[in-house]
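The complex appears here without one of its protein chains, the remainder shown in place.
Should a chain be cited, it is by its letter among A and B, assigned in written order, with residues numbered from 1 in that chain.
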Amino acid sequence: MISIIIIVLGIIMIIAAFLAIRLKNLLAAIISAGVISLLASVIYLMLAAPDVAMTEAAIGSGLTTIIFIFTLKKIKKGDLDD
Amino acid sequence: MIFALILGFLLLIIGIYGMLTQKNLIKIIIGFSIVDTGVHIIIVSIGYLRGKTAPIIDAGVDIKNAVNSVVDPIPSALVLTAIVIGLAVTALMLSYVIKLYQKNKSLSIDDYQELKW
Partner (left out) sequence: MIKRIFVLLAILGLILMFLPFLRDFDFHEELGELSSQYVEGSVNDLNTQNVVTAVIVTYRGLDTLGEVTVLFLATAGVGFLLRKKKTSKKSRKSSELLQTGSQFLFVLIILTGVYIFTHGHLTPGGGFQGGVLITTAFLLLILTDTNLKINHRILLFVESFSGAFYVIIGLLGVLLIGMNSFLDPAILSLGNFGKLLSAGAIPLIYSLIGLKVGSELTAIIDRMGGE
């Protein structure tokens, strides 16, 4: 049962990792990286580590995505390029 | 279990491939973050024992027999610290990207060739 969930989530994570590297639109790539961290948090819960799951959910899919978006905002304010 | 280990290694390899081939600075940092996540999954999946529960000894776990019914607590402690340090290093890298962009107005790594001989 646990193995099936880990396999399904793993396939979605690998597709998201490919998308995060290949997409041209920077905002979409950043959100894909956030999805990877979110699914990793569920996998940590399946592997019986609740402290790590809580930390990864708060930091990986919360703060890291926000820091990337703040960087994009500071860059785009100065110039209108990508 | 073996699937989480394989997943961790695949994420590591995709992240390193992304860091080697992309030209945009922010894509390189996204690749670094994926490598980080992959390594953490590898470490946590080494400490898993089949059929045992989380290392918190409350009313559901027998106190006298706690050694035989919990998962390894040491990899969890290592990964907890590593996640926070990964965030701090990513923030430092991104502030360097902001300063570089303010100087040269370009996000492609082909324009920063001053250190090459």
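Here is the rule we use: a contact is a pair of C-beta atoms (placed from the backbone, for glycine too) under 8 Å apart; a residue touches a chain by one contact, two chains touch by 3 or more.
Keep in mind the model is a prediction, meaning the values are calculated, not measured.
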{"item": "Contact partner of the left-out chain, one of B:Met1, B:Ile43 or B:Ile109", "value": "B:Met1"}
{"item": "Chain not shown, touching residues in subunit A", "value": "50-51, 54-55, 58-59, 62-63, 66-67, 70-71, 73-74"}
{"item": "Absent-chain interface as seen on subunit B, which is shown", "value": "1-2, 5-6, 9, 13, 16-17, 20-21, 48-50, 54-58, 63, 66-68, 70, 72-74, 76-77, 80-81, 84-85, 87-89, 91-92, 94-96, 98-99"}
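Basically, only the chains that are shown with their structure count from here on.
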{"item": "Intercentroid distance (Cα basis), subunit B paired with subunit A, Å", "value": "11"}
{"item": "Interface residues, subunit B side, partner subunit A - complex", "value": "1, 3-4, 6-7, 10-11, 14-15, 17-18, 22, 24, 26-27, 29-31, 33-34, 37, 40-41, 44-45, 47-48, 52-56, 71, 75-76, 79-80, 83-84, 87, 90-91, 94, 97-98, 101-102, 105, 107"}
{"item": "Subunit A residues within the subunit B interface of the complex", "value": "2-3, 6-7, 10, 13-14, 17-18, 20-21, 26, 29-30, 33, 36-37, 40, 43-44, 47-52, 55-56, 59-60, 63-64, 67-68, 71-72, 74-75, 78-79, 81-82"}
